[in-house]
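First the structure, in the form of structure tokens, and then the observations on it.
All protein chains but one are shown at their positions in the complex.
Moving on, here comes chain A:
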Amino acid sequence: MFEQLGDLIAFGLLGLEPASRSGAAVQFFVMDVAKIFVLLVLVIYVMGLLRAMLSPERVRAFVRGRPDWQARGMAVTLGAVTPFCSCSSVPLFIGFVEAGIPLGVTFSFLIASPMINEVAAVILVGVLGWKLAALYVLAGLLVAWFGGLAMQAFRPERWVEDYVWKIRMGETAMAEPDTSLRGRHRYALGEVREIVGRIWRWVLLGIGVGALFHGFVPAGWVTEHLGGDDWFSVPAAVLLGIPLYANATGVIPVAEAMLTKGVAIGTTLALMMSVAALSLPELLILRKVIRWPALALFAAVLAVAFTLVGWGFNLIA
């Protein structure tokens, strides 16, 4: 359906040649804009209806004092299924520390949160198929789990700012959410407006880059210059992703274009994870609660983890 729409507009309405570069690029752009935005609105609305019952305040109370693996499992799940404004990372960090939750568990949460979310997962299924979506989610869970463990091994407590330990969290009863059908509908619409309003630029940008890549980069160029499955293409992709930042959903069309041009799957996944989860502005927000050595370590652990995951998938594929 979306492909036909792309054909109709690019070749029928604009009269571009299907074999031409601009024709291929415009067809890709129209097709992906339609497909991704329809999916985006649908997924966010349905998720809003079901409404995440998993508030961080509730998880914090639940995780408190649990054995490490249970706490980590909950933290990673929470990070994966609930979207947060990046400005929440500081109060979340402090709230977890105050509850006595190990820092390694908190880092697992901080990794999982930008990298995996249900919206990106469903759109991945729609654009790249369920196998790739499953691989991406699995890779994200692994990196979050073991990345947090690795951070723990370096005893990051010594780099936490002093004031963080002194903050005491209050107990305030939250207003009960309106769970009637009408209330859910209103909430779901609000979620659609809020999330689409926040990320649409990233998504359009991603589709634009993907379309240019799809139309103008010749198929042979990639294997020749990005070295199909040479070992260094994975760390190169991770490094490339650090200065680039986009929302997890915005990277999907870029990944789509890369895969169709023959970039190896592990390399593509490594770039996606690096672009979504390793971004300088988000890291710098954490500077409010942890000092530079911990920040550098966090970035290094993530970069190494993405590289290992990329190599792993290239080996299997």
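Observations on the structure shown:
Definition applied: contacts are C-beta pairs under 8 Å (C-beta built on N, C-alpha and C of every residue); 3 or more make two chains touch, one makes a residue touch a chain; residues count from 1.
As a working rule, contacts and distances are computed from a predicted model.
According to its UniProt record, the chain left out of view corresponds to "Thioredoxin family protein" among "Thioredoxin family protein", "Cytochrome c oxidase subunit 1", "Iron transporter" or "Acetolactate synthase small subunit".
Touching the chain that is not shown, out of A:Ser20, A:Ser55 or A:Gln70: A:Ser55 (per the contact rule at the top).
Screening A:Leu8, A:Ile167 or A:Ala317 against the full complex identifies A:Ile167 as the residue touching the chain left out.
In the full complex, chain A makes contact with the omitted chain through residues 55-57, 60, 84-88, 90-92, 94-95, 98, 163, 166-175, 186-187, 189-191, 194, 198, 285, 288.
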